[in-house]
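Please see the structure below; I have some questions.
A single protein chain has been omitted from the complex, and every remaining protein chain is retained in its original position.
For clarity, chains are labelled A and B in written order, and residue numbers in each chain start from 1.
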Amino acid sequence: MTAATIDRRPASAPASAPTRRRTRALRVPQWFDILWRNKKARFGMVLLALFLLMAALAPWLAPFDPRQSGFPPGLPPSSEHWLGTTGRGYDVASQAIWGARTSLLVGLVAGSISTAIALAIGMTAGYLGGLTDEVLSFLTNLVLVVPTLPLMVVLAAYLPGGGGVWMVVIVIGITGWAGAARNKRAQILTLRNREYIQGARQAGDGIFHIVFREIAPNMTSLIVVGFIAAVGGAIGAEAGLAFIGIGDPETISWGTMLYWANQDGALLTGGFARLVVPGLLLALLTTALTFINFGVDALSNPHLREQ
Amino acid sequence: MTYFARRIGFFVLTLWGAVTLNFLIPRMSAGDPAQAILEQVAAKDGYVDPAQLEAVRAMLGVPDASLWAQYVDYLKNLASGNFGVSYTYFPYTVTDVIGDALPWTIVLLGTTLILSFVIGTLLGAWVAWRRNTGFDAVVTVGSSFLGTLPFFWLALLLIYVFAITLGWLPSSGGYSGAVEPGPSPEFFVDAWQHFLLPAAAIMITGPIGWMLGMRNNMVASLGEDFTRFGRAKGLSARVLAINYGARVAILPNITGFALALGGLVGGTALVEQVFNYPGMGRLLLEAVANKDFPLMQTIFLFSTVGVLVANLAADLLYGVLDPRARRKEAA
Partner (left out) sequence: MTPTTTRRRAAVRLVACAGAAAVLLAGCSTADQGGGAGASRTTDDGRIAYLNLGNFSNQSNPKANYNPFSTTAIGPLWTIYDPLMEVNKYDCSEAPQLATAYEWAGPQEMRLTIREGVTWNDDEPFTAQDVAYTFTLLKDYPALDTKGVGAQLKSAEATSDTEVVLTFDSPAYSIKDKILETTIVPEHVWSTAEDPATYTAEDAVGTGMYTVKSLNPQAFVVEANPDYWQADKVKVDELRFSKAAEGQVDQLRLARGEYDHNSMFVPDVENSYVAKDPEHNKYWFASGSPISLYMNLTEAPFDDVAFRRAISQAMDKERLTQEAGSGYVEPASQTLLVLPGQADWLDPAIPDQGMVSYDPDAASQALTDAGYALDADGKRLGKDGKPMKFTFTTPNGWADWTAAADSVKADFAELGIAVDVETPDYPTVEQDRLTGNYDLAFGVRGGLCSMYQSFAEPLGSANTAPVGKKATTNEVRWQDARTDELLDQLEVTEDAEDQKPIVHELEQIMVDQVPFVPLWYGGKWFEYNTKNATGWPSADDPYAGSDNNRLIYTSLVPAED
């Protein structure tokens, strides 16, 4: 058991945490090792890797072109159409495989956008304090209080319809940063007054140096957790928006598959595959991300780690 | 004292900002409200008589004064509580229309929110107490997965099983038309039946967030030094769990609860859309689709004010509950 010290140095500073290094041909970074050892995170990483593979290899994995219509509509699963066909005559399995790309893309890009904004605003507000903090906090609160889904619906109506996927990405990105910004600001507030930061300030280190070299590394796990959560949230948001018909229903994503399944009466005509599969895939992908987050949590809080 | 004064000042400023944002956002979407209303007519067979379009425009009296003039009017009207006449429900006022929808949202979401919070927090505390056991693993993993299932997807499946196949519960609506709405026992039973499926759908995933949050917070607080100190002092496990673990862990959850409570005034559009529940969320989606500015504006307003008030209440409550917060502000 590591020494229980009163000084609660964040665990990602490698010096004080002795770990057993297995001799391997490949030297894995310590964070990966810790993550991998956490069973949940391991499961999450493997699952995520599978999804990434599925998305990357879509052109070879999918039996048909997802936009190839002309198949008899509403077929049940068969050897030719593994998951049957949609109400408009597309192959469900192909759409599901290609849909991974959209969901992952939207998640990653929108998640990145909102994390970046949250970081920029949260850190600036937290570190600089004073009037900047007041103004930025005011802005954050403002965005927080506006109801998100209706805001997305209205924005989607305002932005030109030709945007399709990218419009949805932008809309999710710019509406989802407020909560994370608050978190980061709160975290920075606690770190700002730590001795080593005060020491750095007194030593005359510039703001950027302090923020990026001293504070940020200690916030890494928080940022990573926030980013992964943002990606998961964006994936879910895209599905929700697509389901109520916002964005371009012609894009191939799991959300639009559910939208069309609803429109085409999948429950009525027994098209369970095309209703159940996209939902499950969405859940699994988000679960993978959540589990990885469990592991990242363990990185920052040794009490949550598994030995 | 400064803590409370600052919080209230912040509230007023944010309120003004929200009110202005609410004025601008609905107007950002281009397009003619008259056309939006006629879309319903057009959707039948595509053909729309141009005379009808003109008639609708005349009926609505869509404003074309300058944006600033409209804004000033808007503020004046707000101050006197006049929220205007809805385009979709012309000639009924926005207050009328919202008055119909608000109680349904508050009942459905309020009940499920409170239940989710209580169940989630209790469950979270119990799981944190049993942390790192098999029970903990199963519950955490299982509920995480459950929480990632898309809500509307779950709702559709529930409808299929309970409403369509088994026929136990109605598939949509807030009440059937068979009983006149009013304070009669038959109506309550009727509304209750319609309440069950949406509530069940929400309750499947609702408590999960609270549970996981509480668990994490409590595990953290149980691992803190002061807890270890308490154990060293010889306090019983039970006292430790409640006083040192749960009471500390619950603070952030309370703030979250207050915020969520404020947010429910805006309704949950997705829930109400799938179940066709006559609440604020569905009303808002309808207003957006019909470019019903007066209605959109007012619903946005109610929901943001709700969140702001809840925010203020949470901040004030936090100030009362956690002396550190008060001291921090003074520092």
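One rule holds in what follows: a residue touches a chain if its C-beta (ideal position, glycine included) is under 8 Å from a C-beta of that chain, and two chains touch if they have at least 3 such contacts.
On a predicted model such as this, the values are computed, not experimentally measured, just so you know.
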{"item": "Option touching the unshown chain, where A:Ile197, A:Ala266, A:Leu281 or A:Ala298 are the choices", "value": "A:Ala266"}
{"item": "Selected from B:Phe135, B:Trp192 or B:Phe229 as touching the chain missing from the view", "value": "B:Trp192"}
{"item": "Positions on chain A where the hidden chain makes contact", "value": "69, 73-74, 87-89, 157, 160-162, 245, 248-250, 260, 262-269"}
{"item": "Missing-partner contacts on chain B, residue numbers", "value": "30-33, 35-52, 54-56, 58-59, 88-92, 96-97, 100-101, 118-119, 122-123, 125-126, 129, 159, 163-164, 167-181, 186, 189-190, 192-193, 196, 237-238, 241-242, 273-276, 278, 282-283, 286, 289, 291"}
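The rule is short, and it goes like this: only the chains that are shown with their structure count from here on.
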{"item": "Whole-Å separation of chain centres (CA-atom averages), chain A against chain B", "value": "23"}
{"item": "Complex contacts: residues of chain B adjacent to chain A", "value": "10, 13-14, 17-18, 21-22, 25-26, 28-31, 132, 140-141, 144-145, 147-154, 156-157, 160, 164, 216, 219-220, 223, 225, 228, 263, 266, 269-270, 273, 281, 284-285, 288, 296, 299-300, 303-304, 307-308, 311"}
{"item": "In the complex, chain A residues that touch chain B", "value": "4, 6, 40, 137-138, 141-142, 144-147, 149-151, 153-155, 157-158, 232, 236, 239-240, 243-244, 258, 262, 267, 275-276, 278-279, 282-287, 290-291, 294, 297, 301, 303-304, 306"}
